[in-house]
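Here the complex is missing one protein chain, while the rest keep their positions.
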Amino acid sequence: MMKRAIGKDEHTRAVLQQTVQNIGLYIILTCVAIITVFPFLWVFFTSFKGPTDAIYSVPPQLIPHEPTFANYIRVWNFLPVGRFFINSIVVTMSVVVLNTLFTSLAAYPLAKMKFKGSNTIFYLLLVTYIIPSALTAIPSYILAVRVFHYYDHIQAAILPYLATVFNIFLLRQAYKGVPDDLIDAGHVDGANEFRIWWNIVIPIIRPSLATVAIITFVEQWNNFFWPSLVLPTMTNKTLQVGLVALQGAFVSDARGTAAGVVMTVVPMIIFFLLLQKQFIRGLTGAVKG
Amino acid sequence: MSKKFSLTPYLFLTPALVVVAIFVLYPIFAVLYYSFTDYSIVTPPVWVGMKNYSWLIHDPIFWKSLGHSFIYLLVTPILIVLSVILAIVVNRKLPGIHAFRALFFIPVISGSIAVGIAWRLMLDRNGIINALLLSVGILKEPMQWLAEPSLTLPFCMALTIWLGVGYYMMIFLAGMQNIPEELYDSAMLDGCNSWQKHWFITISGLRPQITFVAVISSLAALQVFNEVFTITGGLGGLLQSAYTVVFYLWQQAFRLSHAGKASAIAMVLLLITLAFSMINIRLLERGTEAD
Partner (left out) sequence: MHKKLLILLLLVSILVTGCATATTQAPAATSIPPTPQTIILTSAPQTIIETVISEVVVTATPAPNPEAVIQGVEADAEIGFWTFWLSPTFDQYIKDTIARFNQAYPGVTVNWEDHQATFQDDLKASFAAGNAPDVINLSVSEGWVSDYASQGLLLSLDELVPQSVKDLYFPGLWNEQLIDGVNYQFPWYQGINVYLINHQLYDQTGLTIDDFPKNWTELPALCATIKEKTGTLCDIRLTVNDLISQMVYEGNVKPISDDGTSFTFDSAEAVAWLQQYVDMVTAGTVDKTVLVTDQDRVGLDLFTSGQAAFYATGPNLIREVRANNPGLYGYLGVVPAPVGKSGVIGKGLMSLSINAQTEYPNASIALAQFFTNPRSMLEFSKIVSIYPSTPDSYADPFFSAAPVAIEDSAKPFAEDAISKYADIVPTIPHKADVNAILLRYVQDALFNNVPAQQALTDAVAEANLLLP
């Protein structure tokens, strides 16, 4: 790598240019940060305003004069927010664990085994990949109400998501990266397929499993359309559905709505901040450079 | 290696295949059937042949919804441009840069429902947007932002963009780590200025990510529901200004109990996503071939 020798003046100029550039970048970053954070800030402060603290005034007054927890207490007493969280956690964790298990099982033979019908199944899955989720809603609903009778039960939000084709394909790609020698070595040792899969292959594709788990986690946590159809009773609702119910119950009560939003968002933000690296690695790991 | 018949592959596949068969395959056939019936879910379906489809063709609201869904695709290029620029900006070792990155990711984590409700609060007649615009003098009296038909869909789209920038920025950021430093350095030797250099090299290097983001973003845009639902409070906006295909489907099936008509809409949606997915597969194939 050839480097030209640079004189002292040029060096100072370069440093100055860099600093100016940096300041410019920080300004851009701060502007974007403000746009990003402003709604949260406003909602956060609004949630602490008492009845005498105006939400709407010209010029606007962001910080409450007499902050109070009354709105949070009101919302907590009126709606089972704790239950919303529990339901969401149960649904999300069940789906994450079982979906990852089922799809990692299913993707393996598609990547590493030869068997009759493997092509048919692969193309079948490819076909189902394009099915929009809204399409399956009507028959799924009828299944939930008429056939399986789990309408208004928490299984209704879990069962349809126990296997997603996207995850199967993602893991299939991951398996393809596993060298065949390792698997053959397992065969030579006399292990059955399941043990090879569990003991040898799974540890290798762990990063992709993490990706699948995290993608599924975020998807399920933020899922609204389907749970809103099958979880009508208040104590059965998941967080996102409960949040909409909250908004319906506090429709002209901006303070209460704000408190509800803060209550549901803050735990997730804290959770994310603690596990930042894993989250980001997982979500972006879906795209191979 | 023995070639005896083994049950194992099928055992591995069974759990996932059962779920897919029940919750994805069966519904396709069921919806196809329902699309030829008059079905209120409460009473048994009645065969009516092509009536739902001919109704659909003549239904101005359906075409409006379809148009809105296609207009919604505009978020994809906007998202890509904004996210790439942002990724370029944060892709440097400045102090505090990690804090900014995390901050930009927070909308993604909060979920479209919570954020949609927050936006709705802000855009209320007594919300902060009115307060700000009034104090600066841009407005003379508060506006009902969400009661302006021409603004409803743009607000939903803005929400989608606001929610997505952080996520896609991270994807591009990860992709940029794979672009070899040499490319940038040799460009510097050639005398290109900073922006030209970044533009050409970065964009070319990010091609797989851009393709990926374009595909998932556009598929999501065609099927948008959450943003429309929260911003319009479940009503789709005055004059159906924010009706999208999935919203109209939901309304027909679960508000008006016209599951037959909704199924016809679903079949049309299927055709559209089929077309887009074929483009998807084509592009991915081309991407992997280039590797």
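Labels A and B are assigned to the chains in the order they are written; within every chain, residues are numbered from 1.
FYI, a contact is a pair of C-beta atoms (placed from the backbone, for glycine too) under 8 Å apart; a residue touches a chain by one contact, two chains touch by 3 or more.
The structure displayed is predicted, hence computed values, not measured ones.
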Touch with the omitted chain, as defined above, among A:Val145, A:Val178, A:Ala191 or A:Ala210: A:Val145
Which residue of A:Leu25, A:Leu62 or A:Val90 touches the chain not shown here: A:Val90
Among A:Ala33, A:Leu101, A:Leu124 or A:Ile269, the residue in touch with the chain that has been omitted: A:Leu101
Omitted-chain contact residue, chosen from A:Thr68, A:Gln155, A:Gln173 or A:Gln276: A:Gln155
Residues of chain B in contact with the chain not shown: 40-43, 61, 125-126, 141, 144, 146-147, 149, 233, 235, 238-240, 254, 256-257
Where the unshown chain meets chain A, residue by residue: 51, 73-74, 77-80, 86-87, 90, 93-94, 97-98, 101, 142, 145-146, 149-155, 158, 198, 232-236, 245, 248-253
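We adopt the following convention: only the chains that are shown with their structure count from here on.
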Chain centre separation (chain A, chain B; CA means) in Å: 15
Chain A-touching residues of chain B, taken from the complex the two chains share: 1, 6, 8-10, 12-13, 15-17, 19-20, 22-28, 30-31, 34, 41, 86, 89-90, 92, 94, 100-115, 117-122, 124, 126-128, 130-132, 134-135, 162, 166-167, 170-171, 173-175, 177-178, 185, 208-209, 212-213, 223, 225-226, 229-230, 233, 246, 249-250, 253-254, 259, 262-263, 266-267, 269-270, 273-274, 277, 281
Contact set on chain A toward chain B in their complex: 1, 22, 25-26, 28-29, 32-33, 35-37, 39-40, 42-43, 46, 55-60, 101-103, 105-106, 108-110, 113, 115, 118, 121, 124-126, 128-143, 145, 159-160, 162-163, 165, 168, 187, 192-194, 197, 218, 221-222, 224-225, 229, 240, 243-244, 247, 254, 257-258, 261, 264-265, 268-269, 272-273, 276, 279-280, 283-289
